[in-house]
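One protein chain omitted, others in place.
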Amino acid sequence: MPRIDLTLPELWDYRPELPEPSGFDAFWSRTLSEQAGYPLAVTLEPVDNGLVAVETFDLTFAGFGGDPVRAWLHLPAAALRDTERLPGVVQFQGYNGGRGLPHEHVFWALAGYAHLVMDTRGQGSGWTTGATGDPHGSGPSTPGFLTRGIGHPDAHFYRRVFVDAVRAVEVLRGHDLVDPDRVAVTGISQGGGIALAAGALADGVAAVMPDVPFLCDFRRAADLPTLDPYAEIGRYLAAHRDEVDLVFDTLAHFDGALMARRATAPALFSVAVADTICPPSTVFAAHHSYRAAKEIAVYEFNDHEGGGPFQQARQAAWLAEVLA
Amino acid sequence: MPRIDLTLPELWDYRPELPEPSGFDAFWSRTLSEQAGYPLAVTLEPVDNGLVAVETFDLTFAGFGGDPVRAWLHLPAAALRDTERLPGVVQFQGYNGGRGLPHEHVFWALAGYAHLVMDTRGQGSGWTTGATGDPHGSGPSTPGFLTRGIGHPDAHFYRRVFVDAVRAVEVLRGHDLVDPDRVAVTGISQGGGIALAAGALADGVAAVMPDVPFLCDFRRAADLPTLDPYAEIGRYLAAHRDEVDLVFDTLAHFDGALMARRATAPALFSVAVADTICPPSTVFAAHHSYRAAKEIAVYEFNDHEGGGPFQQARQAAWLAEVLA
Amino acid sequence: MPRIDLTLPELWDYRPELPEPSGFDAFWSRTLSEQAGYPLAVTLEPVDNGLVAVETFDLTFAGFGGDPVRAWLHLPAAALRDTERLPGVVQFQGYNGGRGLPHEHVFWALAGYAHLVMDTRGQGSGWTTGATGDPHGSGPSTPGFLTRGIGHPDAHFYRRVFVDAVRAVEVLRGHDLVDPDRVAVTGISQGGGIALAAGALADGVAAVMPDVPFLCDFRRAADLPTLDPYAEIGRYLAAHRDEVDLVFDTLAHFDGALMARRATAPALFSVAVADTICPPSTVFAAHHSYRAAKEIAVYEFNDHEGGGPFQQARQAAWLAEVLA
Amino acid sequence: MPRIDLTLPELWDYRPELPEPSGFDAFWSRTLSEQAGYPLAVTLEPVDNGLVAVETFDLTFAGFGGDPVRAWLHLPAAALRDTERLPGVVQFQGYNGGRGLPHEHVFWALAGYAHLVMDTRGQGSGWTTGATGDPHGSGPSTPGFLTRGIGHPDAHFYRRVFVDAVRAVEVLRGHDLVDPDRVAVTGISQGGGIALAAGALADGVAAVMPDVPFLCDFRRAADLPTLDPYAEIGRYLAAHRDEVDLVFDTLAHFDGALMARRATAPALFSVAVADTICPPSTVFAAHHSYRAAKEIAVYEFNDHEGGGPFQQARQAAWLAEVLA
Amino acid sequence: MPRIDLTLPELWDYRPELPEPSGFDAFWSRTLSEQAGYPLAVTLEPVDNGLVAVETFDLTFAGFGGDPVRAWLHLPAAALRDTERLPGVVQFQGYNGGRGLPHEHVFWALAGYAHLVMDTRGQGSGWTTGATGDPHGSGPSTPGFLTRGIGHPDAHFYRRVFVDAVRAVEVLRGHDLVDPDRVAVTGISQGGGIALAAGALADGVAAVMPDVPFLCDFRRAADLPTLDPYAEIGRYLAAHRDEVDLVFDTLAHFDGALMARRATAPALFSVAVADTICPPSTVFAAHHSYRAAKEIAVYEFNDHEGGGPFQQARQAAWLAEVLA
Partner (left out) sequence: MPRIDLTLPELWDYRPELPEPSGFDAFWSRTLSEQAGYPLAVTLEPVDNGLVAVETFDLTFAGFGGDPVRAWLHLPAAALRDTERLPGVVQFQGYNGGRGLPHEHVFWALAGYAHLVMDTRGQGSGWTTGATGDPHGSGPSTPGFLTRGIGHPDAHFYRRVFVDAVRAVEVLRGHDLVDPDRVAVTGISQGGGIALAAGALADGVAAVMPDVPFLCDFRRAADLPTLDPYAEIGRYLAAHRDEVDLVFDTLAHFDGALMARRATAPALFSVAVADTICPPSTVFAAHHSYRAAKEIAVYEFNDHEGGGPFQQARQAAWLAEVLA
């Protein structure tokens, strides 16, 4: 079991001074207001998922810059629904995953929620598949997504993704069967980092569940012997030796630990003490700076797989209570 | 992508002469008849799985030697069931997995089946958890389960597991809500090897779906540079240099490729050409010797993760047709 | 020393039937004619490289779609030049490299050539740096450049790169100080693959020197246990299990071994028998199908570093003779 | 040279507060008294070891629960013995080793001692072989011996092993040729951990020589990036995320650092500062808490191989003096 | 278990055409006759090895060029010796080992032989220690001993070592207590390669026991993905790309498979089929070309540790019979 980070007692005390770019809030309000001109343009097509328990729709909406973003909308089968509006969960996926096959990521639908699984643009070619491209290019970058557009926050890959996420929340909250006041966001790893952003930037999020989140406290992540994808930063800087400040300034605009300072909804985090991909100090950095009600599930002997089904069960119980 | 085995064209032609222990059938009929004295002793307790779509029961039955074996019985929620008896699927788990948490392995219930997920005795401490011990000891062995009781087929670990599997089929076929003529067995890796055994040894199995099965063509598996658990064989023999014949004779009694010669139900295999854990030649050995109707899904660029959700979708479609 | 490929005698006999997409030539003539509308738009700025022996210019030209592509033009210092036009060499870089710093890649200038080092768009963030972005996006892809735009040859990353290369040759041949009839193309690894493409697609190339070239015989490369970047193919297909034919059809449009069939200029290849990145069989596939005069330097105990300075010396001697 | 632990100055200061289960002593006195009903039942058979210098007997005695435990009794050849009783050494073996072949582990006999090499039940399938099984089963466990019976101290594997060890001491002390007041215990790695237990639990041990001992300060061992077998703990807990306290409570009953607090005989430890299997802090934890006369040989640049023949020589000199 | 070589049936058929340097025999007769001027100059000092069963002497003799070479002479303790002369065994050590500590390598003395353990000059700094330097320098070489003096057979490291070995046999055969007609040579790995050379070059060797021998069939060893020390060849040639023929010509003068053609004494080989350091084909090459009576112990599941104590027992029985 490799260990690359602090001990658990040290983690509870780890409170870094995260440098916040002066224009952070201005950047994001400008970014979001620029999207106002693109209507959501939601389309829904029923698909056969082979299941009797879940009803699935192929959902497309206009994300950043009006680019089409694909998702599944999973609902508990009609026989399982009563007349009340459903609570909802928007799920963002881990690095290079996508919405998967129609029967693949259906947990929250089984638990009784309207469940939207959003593709991450340009990804969907790793642990699970996706169908959404990213039509925007990039300056010089290292393989991976973390240094695409690293030269300026406006050009950065995650600017587009976070806008997609904000709009996905809007899509689910606007669905006829959904109660807009009871919509949560969640995700594992990259999905957790996007959930933190969506919780900070989207309107009306009722709960946030970041699981071993990625995209937090970038400088520390880059200084630890992490594996990919954080290691993309170090590889880029090993070539572009003169861009250290530029790179961390750009990334700071997407830091989940800074998003956490803008949180208003209650949150359930999870962290794995032996995590070599999203090291626990970076997760605690986000947790400790989270400005609303929060708790964190600590998995002392897990690497990046974290709590897995144990965390799923804990989330289901916690969310039922929060949205009750 | 490491590759350790033959090319795909060679795999289609790989038909080893598998030595069959002379007493193979006698061994198994004696083994099964010895169990006759132990009633199934099924108990069922409803559990809260947090899901609206699946109803789960904590099921215990008497396995080999009457030892208690734990399982979940997952059913589509009552609102999803009509008055007809349900088709069923018995799922065996991969190496060192178990039945998991109550909400964890529910795919076949979502697809409309009575779904029994059996613990593997003594395991359940790896990729997913279990709750069933194995009260039987062992002679000298190497860490792992493959060399426990390696000195004699009667003492071998998988003798007990395969008996558990046969009885699990009997349990599901005997459930009130289940149509005993429409019960399939399935499993990934070790679960696939157990499924092959259950298909050969249990009564009334209607379909067999071994996914990248383990426990086939042991000698070849041991001669290739496989990872664990096949590598346990080589590690044991690196110490016990004088037991080569003994070891492969014992293992032959549990070889899925010999079980395949006794098959009667139609089968859907899967195989991954880049598999470094269950190398494709050992899977093709079982497939090629399978004596009933069969097909095989080939994943050319996958390691042991195999077809994953693609194979789940294919199985669901295939099984619906076979059991129609 | 890992070895992943055939022995040297087998390599001399390795002559695969490479499937050639029916529209290969049409695809490339359409692609090139589409670029006709973009003038080369060359700009040249002298830069201080700190050297007394080489004069360097920051050169920009319009590549694919008119996108700006950066390069260095290195010339032997004025005191070293006489009144005759210089022979020229266009150098393409290895995977994720770029033109580097102004003093960095100057070998051919030292040897008396006008030497153009072209950035590879979007790369330049690895073993040496670059300054050219790629403004075009991509469908779902795996980290790296090989699966960007994998869904269609028109969208593929290397379509843009090969057009850039063709135009770079045109730029150097058009320079006042250069003799347009004595311009060679060269490159190591990816640079070698691009050189093969430039040799087939550009006008007036006088010699081709592909060093341990990448981008050849993709199917074999993907079936061997290669490291990155060929391994990107397998990782993509491990997710997109249903796109095997599509992927290899797209890639075939960029296969150096098919480009080799269209060669007219003499070539000096190199190959490393222990190469784990560009396996020697894929290099021999290109060499054996090369349709013009050719020779190949074989390095029996080298991995992807190949002949290094030994090959540089051999190239310098060979090229001097070819262009004499 | 990987390093995973404290520096040498820090190691000399490492004195952890080891939590001691309240019933520790009661557990062991109950355990030992429960064995009273099983007579030692020693049998001795001369074997041909091919040596002129050592006489070897195949010795079997009744260990925990009366289970047969195999050992070799090696004596200096008759020509080397005078009329006095011999001092004795009981040797316990490292993880998954056994007594080996009759000529294999004879050092202490060469040095003039009656030398008993005890099999470790169920092991003997690794670096050296054994012939003793463990007829007791286990609840769910991870491959290896450390988590067998982890659910309760009564069921734990090392409860049985430590009882075997106590009885092995009794066997050797009771042999006609042996002076019962001059019997030492020793072992490397797991053998060292067993020696610490035998020193604390057996009657009349005259000296203890734990070499780079395993089975000490489990929590720290599990929190460091150790290799197997300590890593078995973390793997088990990565699955059974809810059993952290239970696991460490069970293991504490077998902690050599707690055994050390009950020591009465003089001890010679050894420790390797670069040990990645039994990290030096865990060894120092046992050394520092050892309650009788003690010294420790420190090997600053060794991994788990420790002092090897250097430590053998030091032990021989030390033991001759202690038992003089 | 990595496998890098042929299967066992193929190994039995592997009979390479080993190129034999034309001057092979002349080289060795010149080399040996050049040494005639250096008297053996044997000195013997008794040392305290802490053992009652073995008597040890610190023996020095003049090796190649008269350089002092250290060894231990171990004898069964006087009480174990009768009046007859003892048979003898000269043991050569594995790569970078030495004679060890005085109590360390005493097996053949225990078995009743006069046992000479020779230091390998310049080594003795690895798995066991030595005390003999090598006062001769080298041309450019890669770390390790295999490429020292690679430029010419006269300068090569193993020329000096093989001469030392020949003289060590002469030393033991000349000892008062030893029967000169019953002296065997043995060794593991490098020691086995030296034993093959001593068997071919020394007078009066009665038996040869090469265990998983190194220094055989160099070209094949270099072409397989072996670990060190064979990999030193490839590393040297990866730099000195122009010296391939020179290197293999030099090495051929020291090839155990060519020495085997000059054998006259009976031999017992051993080979490990999964050996990644001395691949089995190279061992079989030596075995198959061995010109005297021979047998070979095959360990099918062992890496370079080979038969270990199993082979020791087999050697003891075989040698007793051969020398009877």
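As written, the chain order gives the labels A, B, C, D and E, with residue 1 at the start of each chain.
Going forward, a contact is a pair of C-beta atoms (placed from the backbone, for glycine too) under 8 Å apart; a residue touches a chain by one contact, two chains touch by 3 or more.
As the structure is a prediction and not an experimental result, all values here were calculated from the model.
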Touch partners, limited to displayed chains, of the chain removed from view: A, C, D, E
Among C:Asp58, C:Glu104, C:Asp228 or C:Asp249, the residue in touch with the chain that has been omitted: C:Glu104
Hidden partner chain, touching residue among E:His136, E:Arg261 or E:Arg314: E:His136
Of C:Pro76, C:Pro210 or C:Pro229, the one touching the omitted chain in the full complex: C:Pro76
Residues from chain D at the interface with the omitted partner, ascending: 1-3, 7, 274, 299-303, 305, 307, 310
Footprint left on chain A by the chain that the document does not show: 222-226, 231, 233-235, 237-238, 241-242, 244
Absent chain, residues of chain C that touch it: 50-54, 76-77, 79-80, 100-101, 103-104, 106-107, 109-112, 128, 309-310, 312-313, 316-317, 320
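Going forward, only the chains that are shown with their structure count from here on.
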Listed chain pair A-C, A-D or D-E that repeats interface B-E [over half of contact pairs the same by residue number]: A-D
Distance from chain E to chain C - Cα centre to Cα centre, in angstrom: 50
Chain centre separation (chain A, chain B; CA means) in Å: 37
Contacts with 2+ other chains: residues of chain D: 128, 235
